[in-house]
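Here is the structure we will look at.
In this view, the complex is presented without one of its protein chains, the others remaining in place.
Just so it is clear, A, B and C label the chains in written order, and each chain counts residues from 1 on its own.
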Amino acid sequence: MINKKRFIAVIGGSQPSPQEVQFAEEVGRELAKRGALLVCGGLGGVMEAACRGASLEGGVTIGILPGESRQAANPYVQVPIVTGIGYARNLAVVKSAQAVIAIGGNYGTLSEISHALQGGIPVIGLNTWSLSRNGQQDNSITIAQSPAEAVNKALSLAI
Amino acid sequence: MINKKRFIAVIGGSQPSPQEVQFAEEVGRELAKRGALLVCGGLGGVMEAACRGASLEGGVTIGILPGESRQAANPYVQVPIVTGIGYARNLAVVKSAQAVIAIGGNYGTLSEISHALQGGIPVIGLNTWSLSRNGQQDNSITIAQSPAEAVNKALSLAI
Amino acid sequence: MINKKRFIAVIGGSQPSPQEVQFAEEVGRELAKRGALLVCGGLGGVMEAACRGASLEGGVTIGILPGESRQAANPYVQVPIVTGIGYARNLAVVKSAQAVIAIGGNYGTLSEISHALQGGIPVIGLNTWSLSRNGQQDNSITIAQSPAEAVNKALSLAI
Partner (left out) sequence: MINKKRFIAVIGGSQPSPQEVQFAEEVGRELAKRGALLVCGGLGGVMEAACRGASLEGGVTIGILPGESRQAANPYVQVPIVTGIGYARNLAVVKSAQAVIAIGGNYGTLSEISHALQGGIPVIGLNTWSLSRNGQQDNSITIAQSPAEAVNKALSLAI
C-alpha cells in the first residue's frame, strides 16, 4: 500500500559538487530501503542522483516538473507531474512531503527551504544554507552530518 | 516498472449525478485493469469514484490537490501531490496526463478540457461539455458512449 | 483615485482576425473613455489591440504576463505583472477583473472564460465560444453584438 508510506522530499542544486551527488544518491538509496517515497523537482543534479539511488533500491520516485513536458524529467523519475508553473512548482515539491532533506543548493533550494519552514514542514540540511534573522541565528534547519543521519532525522521528524 | 505505464487523467465535478459516479468508477476500474495510472484532482465526486474504482482493481492513483494539506485528498488517493496553488492545479492535472477522460462536470472541468486541448492532449468526453466557436461546432472532444469505450479511446489516443 | 475604478478584463487570441483586432481596439478605447482599467494577459493580438485602444484614450492598462520577463509585454502595457507561472496566469487575468469581455479566441481564451464563470465573474462575448453541457445550451456567456454593447454590459454586470 503506497498510501501508508512516508513522502520525503530531496532538494538541491542542478549543478552539485561530487560530494553532493554522492550524498544525494545515498539519501535516495536509504529512503528506498526504509520504504519512503521520494519527492523531488524532477530535473538533474541532486534531483537525478537521489532518484537514481532510490531506483537502484526499488523505491518509488516522484518528480514535480516546472515546465510543460514530461520529457524534461530525469530518467529515474517514475511518476512525472507536469505543472507548467515554473519555479512556483518549488512549493509543490516541499508541500507534498512530510519532511525535506536539503543537500547543498543555490537560491532555488533556499526558496524551497523557506516554503517548507513557512508551512511547518521539517527541513534537514546536509552542507546547505544556514540562516540568521536580524543578527540572530535561526536554528530551524536540523543539521545532519551524513546521508544516513539525514534520512533517520527526516523519518523521525516527518509530520 | 511504473514509468512505462500510461498516465490518464479523469476529470469531472465534485457533485456528480448517480450515473456519472457509476461511469467514473467503471473508468477507474478499467484503467487499472489495463495497467494505466490514474491522475485526478484528488477531491470528491467523480475524482473519488474514479480513484475508488482504480483502487479496487489494484491500480495506482495520483491526486493533484489545490490546497495546502494532504488531508483533503479522498481516501483512495495513493500519491497525494499538494500544490497550494488553488484552481491553477487544474493545469497540472491535465498536463500530467497523456489523455484526459471528462465525465460530466461544471466550469472547473471545462477549464481542464480547455487547458488540455490548448496543450494538444486528447480529451474523451462522457456526457460532458460540447463547444462551438463563433457559431461553428468544435469537434476536438472525442465522444464516448460508455466507460469502456472512453478508456479504449484514451489509451489509443494517448500522446 | 484609481481604486474607485472598475477593472475589466479583455481576453482573446494572439492571432485574431482583422475584425477581432478592430473590436478589441474599440473595446479598449471605450473602457478608457468610461474610466475603467483594462486587465489582460499582456501579450499580442487581442491583448495588444485592446491595450492600444485604451492607451490612445489615456486609460490605464495592466498586463499579467505568463513568463519570467517584462520585456514580453506589448508596448501598450503600462503595468506589467510578471508571474512566471505560464498559463496558470490565465486565472489571475480573470480573477483580477470585475467582468470579462471575450473577443474570438482559442482554447486559452476558453480556459479563461471557464475560470471566470467558475468564479462567478460575468463574461460578455463578442464572436466567441458558446457552450452546451450534456446536450443542453449553457447561456452563461452574455452575448454582445458590438464593442460598445460589450463595454456597456461589462460595466453594468461588473461585480
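We adopt the following convention: a residue touches a chain if its C-beta (ideal position, glycine included) is under 8 Å from a C-beta of that chain, and two chains touch if they have at least 3 such contacts.
If you're wondering where the values come from, they're calculated on a predicted model, not measured in any experiment.
Screening C:Ala24, C:Met47, C:Ala88 or C:Val151 against the full complex identifies C:Ala88 as the residue touching the chain left out.
Within the complete assembly, residues 1-3, 7, 37, 60, 62, 64, 68, 70, 77-85, 88, 91-92, 95-96, 119 of chain C touch the chain that is not shown. Taking the whole complex into account, chain A touches the unshown chain at residues 85-88, 91, 104-108, 110-111, 113-115, 117-118, 127-135. The missing chain lies against chain B, touching residues 68, 84-88.
Here is the rule we go by: only the chains that are shown with their structure count from here on.
Common neighbours of chain B and chain C under the contact rule above are A.
Of all residue numbers used where chain A meets chain B, over half belong to both copies. The two sides are thus made of the same residues. Averaging Cα coordinates per chain places chain A and chain B 28 Å apart.
A separation of 40 Å divides the Cα centre of chain A from that of chain C.
Annotation for chain B: residues 85, 88, 91 touch two or more other chains.
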